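Missing here: one protein chain of the complex. Every other protein chain is in place.
What follows is chain A.
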């Protein structure tokens, strides 16, 4: 049982349990002792579903990483490859199979494709002459992985790229399938709202799949009242901005992968009293980040400027708790104190970790570079001089700052201006190509295709209207005790979350004009519930909306939605799902061609 998944209104543990069951079934199909050869990329997502202990229960004795050459020796009956359906990996597998010494061992081979099989890959295996060597070839449909009590992700990194650059809507097909599976567990969702082309496709596919499969009716009482599907390209601005929540900044600076962050070890060295300080560890410090950690759950969604105060307050509470040992006089009281000790020690350790992390982040947020960058971002967001070449960007290019930093800024300017003036566009393009290399023309082309960095086509810039109507910029946002979602960017309210907020109350009818300015259709669909399943709402009971971001979502947007859930009179609770958790840097990287060759 993953504790952090049961906290929310919707028990996402059920989903995790189903995923574990499917995994168990496959493992049992390959009867006998086994070794798993892992595609490195999968170990992370799988870690969210099953620990090694589960695998051990099903006779998994060894685990190896997929690499060329020979599968290491292991006295097992079965070798199972857990791989993504990628051609390059097929060649490695073929090599593994060929290198198997048939005389020494007689191990059976199996493949589990995650998240789906691929004709392309099986064809390749056939061409290599190894297809027949596999006894079981299956697919493990790992669609929505629960990350936390209110968060699901497909970790489908290339979804945005595939949809907007490559005209490949496979990710949408899997999103639809994932939602159908979700409904099988949590009940049919009666209302579907959406904005965007991809949203429309997903809804259509869902409705069609439902019609085709509608055999036994789904008798489960619906947990979700509404599904909201949002295209990432309805709000291209938000991921480009630097996130200012605690979790958002951790992701921007260090990167959170599969619920873990790797941090520079120096600050986390254990200092034992009385001992000489040992050599500093060289391995990065790995920390798990989810709501099971009480302190983290409290501070993760706060604006970073409010974190210091929260940590101080916590420190006082913990100190006081430890002082309590002086008050414990009777045996009963002492016993009670001792029983609390592990919890208090965990809290103190947690406090130490987050104090260190906060210090690391503060070094960056108080730097001149960070301040200058943020200033320019906010200028663009408030519409200041978005039609000219920006001198700060020019200077950064001249100093050869990291390319992604430059790209985030110029894309932001372009989005806030609804495309750059031709002269400005050409100027930036030329400067970038001359300074970073002509091969980046591929990336610039991709960004143009995705509408992130493009020349102006019409003279009309709708962004100021959208900003004013939806109140996207609130001067002097209260960072300590926020009353509006704009605190997550210290003034800018994420467009995607504002749309979600307005949908709940007063509804999208009131912003018809603005919706028309944003790309893609908006729509509403209803799904029939069997008679008697209509929810009778209790007095004061909240409705639950599943917000699905097609193309990716940032931690700041998640924080903003959690804020809405906590607001007293919102009457709504949000569960968030997405194709991928991302930030501006990982997002732009996914649109670059051959990122490994882009040395900034």
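Definition applied: contacts are C-beta pairs under 8 Å (C-beta built on N, C-alpha and C of every residue); 3 or more make two chains touch, one makes a residue touch a chain; residues count from 1.
Simple rule for what comes next: contacts and distances are computed from a predicted model.
The complex appears with one chain absent; UniProt names that chain "Spermatogenesis-defective protein 39 homolog" among the candidates "GATC amidotransferase", "Spermatogenesis-defective protein 39 homolog", "Ribosomal RNA-processing protein 43" or "Oncostatin-M-specific receptor subunit beta isoform X2".
Shown as candidates are A:99, A:288 or A:434; the residue that touches the absent chain is A:434. From the options A:120, A:135, A:221 or A:338, the residue with contact to the chain not on display is A:120.
Among A:442, A:474 or A:529, only A:442 touches the chain left out of the display. Across A:95, A:298 or A:394, the single residue that touches the chain missing here is A:394. Check A:184, A:221, A:346 or A:364 against the missing chain and you find that the one touching it is A:184. Against the chain not displayed here, chain A makes contact via residues 85, 87, 116-120, 123-124, 166-170, 172-173, 184, 201, 205, 208-209, 211-216, 218, 394-395, 398, 400, 426-427, 429-431, 433-439, 441-442, 445, 593-594, 597.
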